[in-house]
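Apart from one protein chain that is not included, each protein chain of the complex appears where it belongs.
And now, chain A:
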Amino acid sequence: MAGSQWELPPELCCRPMAFVALTGLDVVYNAVHRAIWDAFCANRRADRVPISFKVLPGDHEYPKCRTKRTSYEWYIPKGILKTGWMNKHLNLVPALVVLFYELDWDDPQWKEKQSECATKVEIVRTSLQGRNTKVAVVLIQKKTPLPPGEDLVASERAAALCNACDLSGKSLFVLPHTDHLVGYIIRLENAFYEHAQTYYYTEIRRVKSHKEFLNKTTHQLLFVRHQFKIAFFSELKQDTQNALKYYRTAYSLVHELRAHETNMLEIKTMAGFINYKICRLCFQHNTPLDAIAQFRKHIDLCKKKIGSAELAFEHTAWMSKQFQSFGELFDEAIKLGLTAIQTQNPGFYYQQAACYSQDRKLQAQQLCQSGVSLPTPDPLETPTGGLDFYGQRPWRQGHQSIDPPDPEKEKAGILALQIKERDVPHSELIIALLSNAVAQFKKYKCPRMKSHLMVQMGEEYYHAKDYTKALKLLDYVMCDYRTERWWGLLTAILTTALRCAYLMANVKDYITYSMELLGRASTLREEQKSRIEKNLIKVLMNEVPDAEPECDPSSSTAAASLWNDRMALAGSNDFTIEVQDYVPFIQCKARFQSPSFHVDQPIQLQVFVRADCPHPVRFNKLAVSLSNQEYNQWCVVESSGQENMCLSPGATRCYNFSFVAKTEDVGKKIEMTGIEVMLGSETGRCVFLSWRGAGGDAASTHEALQAIRSLRHRGRGTEGRQELDWDSLTIQHSTMIISRVPKISVQLSHQPPALNNEMYCINFTVQSQEEAVARDVKLTAGLKPGQEANLSHTTYVTLNSSKVCDDSDPALLPDIPLGDLNPGEKMERCVYVKCVSTGQRVFLFHVAYTIDTTVEGQQINCKCHKDETVNIETVVPFEVSVKFVSTKFEPLDRVAVDIPFLLMTDLLSSSPWPILLATSSLQLVTMTSKTAQLHSQLEQVVLQTGECASECFCLQCPPVANSSNTVATGQYLISWRSPLVQTAVTLPHVILETVPLYIHAELPSFGRVRESLPVRYHIENRTALVQEVEMAVEPSDAFMFSGLKQVRLRILPGSEQQMLYNYYPLMAGYQTLPQLNISLPRCPTTNTHTLRRFLPQRIFVKVTHKHFEVCIYTLTSGSTVTWYRISDDFSTAVLTDLKLVRQHPPTLTSIHNVWHKKFFLSRMT
C-alpha cells in the first residue's frame, strides 16, 4: 500500500489501556479456565475498568530490559521515538502478570502445591528481570470461601504461600469457581487495575528521573521522547488530564528542535503524532474548541516546513494526512454526541485534505519524471524491513547531523522516493477525501459547497480517465449551477464535460454540451465558440470532430479512433435531445395569436426561432405538436430545395401556421405539447432538438422577467424598434376554441318583485339576426344552477299557465324545442315561476341552435348559444297574525275545556300591489266551531299595500283524551290572486286547562232603570265529585235585587244548578253588576276570582223607555258649535258620533261632568 507511509500507526490511534498478562490458564483444554478467560474478555463495556488482557504461557519470554544507563554524558540519541516503543508498552510489556493456580486451602497435597506455585512465580519473575512489572497470584478454588477471619487454616496457609512466593498479601487472590464467576472477576480486575496503575506510576517516575542527567545541547531529542513517554504512560494509567499536559509540553519541545532538511520529516512526523494525541484528548475531554485551536496552531507552525524541495510532495501528503486525521477525529467526536455547525464541521478538513492531495499530485507530476529506473540496491530497503525511529530516512537511519552523510546515497534515496510517489493513485485518494467531504457538507446544509466538491470529484475522475463517472457527477451538478445562473462556473463544467464526451466518443452528450457551450449562457470567447460550432457541424455530418484542446495527445488519439468506429457504425444516428432544461444555442418560443379563437375563425400560431452561435446554422425541419394530433399536419415546415431554413446569428425568424379547428373541439383547449427542430440531415446525423410545451429554456423565464422590468422602466417599450425584442416575447402555449358568436337577441320582460307562492310570469322573446336559418332552437329556462342548494327545492318552473306548479315541476326546464328560426323572425314564450321561499334568485335563459357557415372555404356546422340571466327577488305577499281571546275579548293565554272562545286573524298586506282575496277558511283539528256555517268574511276583498283584513271565529275545545295540555288548532287557508293560490297558515297551539266549576250567566243585553232585570246563573259541576258551593251576592249601589243573598248548595257530578236573581237597576249607563262571591270548600284552588272571569262584569242600563230623554250638548271646538241630539239609543249615538273613548263608554254622570249644558225635553216623537 503506497499511501501507508503517511498513515498514522494503529498503536497511536488506539486508546491506550493497561496491559495485564494472565498466565497459568489453559483456555484450550480446561473448561473452567476457558470460562474464567471468557468472563475477562466478554462484555467489556465502558463500565468495566480499561484493561487489555492477554493469556500468555507461564514461561513466556517478555522483551528484555536493556541495562540501565547510569550516565547520559556520552550518549547521543539517534532519533526521537523508536517505532516499536508504543507497541511494546501496549502489547508486550505487561503492567501486571497474574499467575492462575488451582489450589484449595484444604488441598491434601498442600505442601507440594505451594512449592510448585512458588516455582511458577519464580519463572515469571525471572523473565521479567529488570522490569517493574508486578506479579500476582490467583488461586482457583472449588469451594466457596468462608468469610474472612473465620477460616483459620486459610489465613495461615495464605500467609505461608505469600511467604513462599515472596508476594505481598495484596497480590494473592482467591477465585472460587462457583456461581458468581462474573462478580468475582470484576472484583479481581479492579484489583488488577490498581496494581497496573501503581506500575505505570512508577514508570512515569522512572522516566522523569532521567531528566536531571540530560543537557540541552545534545539531548534535545530526549526531552521530547521523555515527555512523550510520560504522557503515554499517563494515558495507560488513564490519567488523561496529565497526559494532555505532557503531550502539550512534548509538542512545544518538538518545535524547539533544530530543524533542517535531514530531520524535517522526523520532526513533522512526531509533531503530527503528538498533535493527534492532543486533539484526540481534547475531543475526549469535550473541549472541541481546544482541539481546533491546537490543530490550527499545528498547521500554522508546520505549513512552511516543507523540507526538501525535491520531495515537496511529501510535505503536501503529510499536510493532507494531518487534515484528514483531524477530520476523522472530529467526525468520531460527533458520532459520540458532539454537535458541529455549518461553518465548523469535519467537511472542511476533508476538503482541505483533498486540496493538499491535489497539490501533492501536481507536485508529483512535476517532480517525478517517468522513465527513470529504480537505483540498485534499493535505498529504501532496510535490514529489518522497517525503520527504527519514526520519520527517518531508510538510507541514513539514526543520522542526526545537518548534512546528509553521503550525497550520492541521498540522491538515490530521493529518486527512489520519487519513483515510489509516481505509483501512488493520487486521484483515488483525492476522490475518497472529496466524497468524505461531500457527505459532511450534505449533513451540514451546504448544497453549494457540496456541488463544488462534486465538480472537483468529477474533474478528478476526468484526470483519472474514468470519463463515465466524471460525466455522471458533472451532469448531476450542472443543473444546480444552471438554475442559479452562475454561467461562468457552468461554462467551466461544460468544458470539462465536453472533453469527457469527446474522449468517450459519446455523440449525444457531445452534441448536448456543444449546444450549451454555443448558447448565450456560455462565457466562452467567440473563437472558442466558433471552434465548437465547427466541430458540431462535423459531428452532424457524421465526421470526426477535432480534438478538444487540453486533452493529452495520447487520449486524443484513442478518442479519434473511437470516433472513427462510431462513424462506421450504421444506424442509430438519430438523436432527440430534450433542450428545455438546458440553455441551447437555438432558442425557440411559440405562441397562439390569441388566448381563444371562435370556431369560425382560423387558429393562428407563430413559432420564433433564433440562434446564438457565431456562424449561421441550417436546419431542416420545424414541427409543432399539439394536444390534438390531427392538427399537427398543419404545423410543419420542411426545407425544400428553394426554401432556405438558415438562422443567422442573433436574428429572429418567425414561422406562421394557421388551421381550422374542428367543431368537436369547441369548448376544448388546444395546447402545444412540443416543438421539434431538426438539425443535420438523414445522410449524416439527425438531431432533433425538442422543447416541451411552447419552447423556452432554463434561462428564458428570468430573461422575460428582466425584460418586463426594463420595459416598465423605459416606459415606451419596443414600438420604435423594427425588430422583435426576443426577451419580451411571451409564450402562449394554449388556446381555447370557443363557439361562434350568436347573432340573436333575447329579451325578458317581467314585473318584479315576485310574490311568494304566486305564479310569476316571465315573458321571453327571441329574435334572429342570422343570415341563415337557425335550426333546432332550444330553450333552457329556469333557476341558474350553482346557487344555494335549497333554492332548487323551493323553485318550480312551468310553461303551463293553467295550473299552479307543484313539487313535480323542476327548477330548470331543459331543452325546450322551439323549432327553426328564420332570419329576422321573432318568437315569444311565457315562463311561469313559482317560488316557495323568499329571497334573490338568478334565472337563466339559454338559447341554443345550430347554423351552417363557411370558414376559409370549409363548410362547418356550428352550434351557437346565448345566455341571458335575470335576477328576481321574491317577497312575502301578506303576513297573518292570529290571537285567541275570550268571549269577553280578553286575551287568553290558555283555553278552558268546553268553554267557547274566539280566534281572531289579521291579514296584513305587504305586497306592492293590491291583492284580491278569494276566500278563506279554517281547517280545524281538535277544535269545533260554534258557528254552523263558516262563511268567509274576506271573500272578494281587495287589500291595498299596508291594509289589514281581520276575521273572527268562535271556537270551543272538547276535552282531550291524552294528558298533554297543548293542542293543535289547525290551519288557516287563504286563497288569493288568480289563478288561485292557496296559502296555508298553521295556527298556533293552545294550552288547555280544565275548570272544576263552570259558571255562566243568562241575562238580557241591557236593563232599564227601575225595571226588573232577571239574571240566571248556571253553575255546572265538571268534576266527578259532589261539589259544595257557597254563594253570596254583594250589595251594590246601582242595583237592588231579590233572590238568595247567601246560599250553600251541593251540586252532583256533571249536573248543574241554576240560581235566579231579579236585579233592579237604579242608575242608567254602564253599571257594574252586583258581585257574586263563590267559593268551593272542597276545591280551594278554585276561588271566586278564577270563576268570576266567566261572568259579565257590567251591564248597560237604559233610562225608562216611557220618557224619551233628549240631551243636547254644545261642544265647543274652536269657534264652531255643534249640536248633538242624544236619543234613546244613547250609547250608539255616543259611540258613532262623538267617537269617544271606545274602551270606556261614558256614563251619563260622566257626561254631566264633561259637557256644559244639558236640556231635558219632555216627550219628543
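For this structure, a couple of remarks:
By definition in this document, a contact is a pair of C-beta atoms (placed from the backbone, for glycine too) under 8 Å apart; a residue touches a chain by one contact, two chains touch by 3 or more; residues count from 1.
In this section, contacts and distances are computed from a predicted model.
Name of the non-displayed chain as stated in its UniProt record, restricted to "Large ribosomal subunit protein bL20m", "MOSC domain-containing protein", "Trafficking protein particle complex subunit 2-like protein" or "RNA polymerase II transcription factor B subunit 2": "Trafficking protein particle complex subunit 2-like protein". The hidden chain makes contact, of the residues A:Y251, A:F348, A:Y467 or A:F657, with A:F348. Which of A:L257, A:A492 or A:L1066 touches the hidden chain is settled by the complete complex: it is A:A492.
Screening A:E122, A:E484 or A:D1037 against the full complex identifies A:E484 as the residue touching the chain left out. The missing chain lies against chain A, touching residues 299, 342-343, 348, 352, 355, 445-449, 452, 455, 484-486, 488-489, 492, 702, 705-706, 709-710, 713.
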